[in-house]
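With one protein chain held back, the other chains of the complex are shown just where they sit.
Think of it as A and B in the order they're written, each chain with its own count starting at 1.
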Amino acid sequence: MLPPIITLTTDYGTNDHLVGAMKGVMLKILPEIQIIDICHHVIACDILDGALTIGMSYKYFPPKTIHVVVVDPGVGTGRRPILVTGDQHFFVAPDNGVLSMVYDTQESFTVRHITSDHYFLRPMSNTFHGRDLFAPVAAWLAKNQQPMSFGEEVSDPVRFTLPKPRSGDGKVKGVVLKVDNFGNLISNISPEMIPQVFIPDGKYRLTVGGKEIPKVLHNYGDGGPNEPFGILGSAGLLEISVNRGSAARILGAQRGVEVLVELL
Amino acid sequence: MLPPIITLTTDYGTNDHLVGAMKGVMLKILPEIQIIDICHHVIACDILDGALTIGMSYKYFPPKTIHVVVVDPGVGTGRRPILVTGDQHFFVAPDNGVLSMVYDTQESFTVRHITSDHYFLRPMSNTFHGRDLFAPVAAWLAKNQQPMSFGEEVSDPVRFTLPKPRSGDGKVKGVVLKVDNFGNLISNISPEMIPQVFIPDGKYRLTVGGKEIPKVLHNYGDGGPNEPFGILGSAGLLEISVNRGSAARILGAQRGVEVLVELL
Partner (left out) sequence: MLPPIITLTTDYGTNDHLVGAMKGVMLKILPEIQIIDICHHVIACDILDGALTIGMSYKYFPPKTIHVVVVDPGVGTGRRPILVTGDQHFFVAPDNGVLSMVYDTQESFTVRHITSDHYFLRPMSNTFHGRDLFAPVAAWLAKNQQPMSFGEEVSDPVRFTLPKPRSGDGKVKGVVLKVDNFGNLISNISPEMIPQVFIPDGKYRLTVGGKEIPKVLHNYGDGGPNEPFGILGSAGLLEISVNRGSAARILGAQRGVEVLVELL
């Protein structure tokens, strides 16, 4: 028997004991689990950033992995805690849309409202369901492998649409979805929408926040110093990068800035 | 046999190899241990912050967990390294008070001065006992389960009193103990000291650093934008929070600021 894997994606940061307490709770229930941090620096209370973080990473994990995703500004209110059984993975999260990108990438899935409160930690706080609800539910699920035991199926999970590029008149208008550790600007534009950009001698004009990006390259190392360029990033999306530098800083750009491709 | 669990709480940060070296040392002694990071961002050399971090998290871990706590400005001086056997857990730390909150929450415990230097790494540095002393001692303890083998019992561990609220004249005066990742201000006031605050129609006046906090709420989501409020936090203490915002920033408050409750 392989040890069950539980991943954690939260906005708790790493400056205090919060993540440690969650791990303790899980290990007390099932000491042989393997706990993997995906990210604890989701932008605080930012459900879109949380949705992207889990959406871009979950599929790399083995089947049966249990992904705990806690970006939960509504903790303690009526928002439902949910357990999602997807094609190959489980997800435990608040029902606030943070799994939207997961839903978009499953063939089929069921969502259960977690109501079996005998699994919860007692006393239960109103402010830290990561420790008191999501962590024990994930560990018990790892132990019993019975999603049905946690609550009834529901058909109306909260789900939002990720910002989608708009196209028309030979233009594709997207936005920067995320800025990574290197200052790369990850857009929401996929190469299929802008084939000219990725073929030799393709004619196009690319701007980010109104600033022209003269080239699209195949790897970071081909860029000159302080010279922003487009590139097909590892998430399968158009990125704006600078070789050994930060495109975000050099362009003064951040999340939400417009990425415009004019196909000429 | 379950793998022994060792947790780490340090002020080493995560910008360099220090924590990695500690983990390597432990795995070389006992490769099957499960190492769990509680926190490596304790405020540098801040024994109170370290005491709070381990004090608020250790009890969530399974019995027999070994907690390594290294906030150690006196490394290399005469301060004693100690091994504490508590009700259910072990603790390995410098004897500088960083376990004070642990002592406060044990029914009984014994403290040993770690003197069996054949367990230490050689050559031993004067500046990195996390790697050279505490890590190997924790791993050998996980392996031999013999606290007695590490040194003699002592009766005078360094122990400080956590800042306690003062009450009188219908007032309770506390302080902010900690600011978390969301900017929540965690006070040292427990609800039993201020029952009026948590009942409907209770009469009280709450101020933080002289600024009035008009409401106490049951969950973050009920707060208006930029509106600080009191709440019972997950550590069982009064916190000051802002819904989807930072109370620390909005109130210009930090650790040590006075939290005053006047019961009317």
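By definition in this document, a contact is a pair of C-beta atoms (placed from the backbone, for glycine too) under 8 Å apart; a residue touches a chain by one contact, two chains touch by 3 or more.
Given the structure is predicted, the values throughout are model-derived calculations rather than measurements.
Screening B:5, B:35 or B:69 for touch with the missing chain picks out B:35. Residues of chain A in contact with the chain left out of this view: 2-3, 5, 7, 9, 14, 34, 36-41, 52-54, 56-62, 65, 178, 180-182, 218-222, 231-234, 239, 241, 243-244.
Although one chain is not displayed, its contacts with chain B can still be listed: residues 11-21, 23-25, 27-28, 31-32, 35, 44-45, 73-77, 79, 125-128, 131-132.
We take it that only the chains that are shown with their structure count from here on.
As a whole-number value, the distance joining the C-alpha centres of chain A and chain B reads 30 Å.
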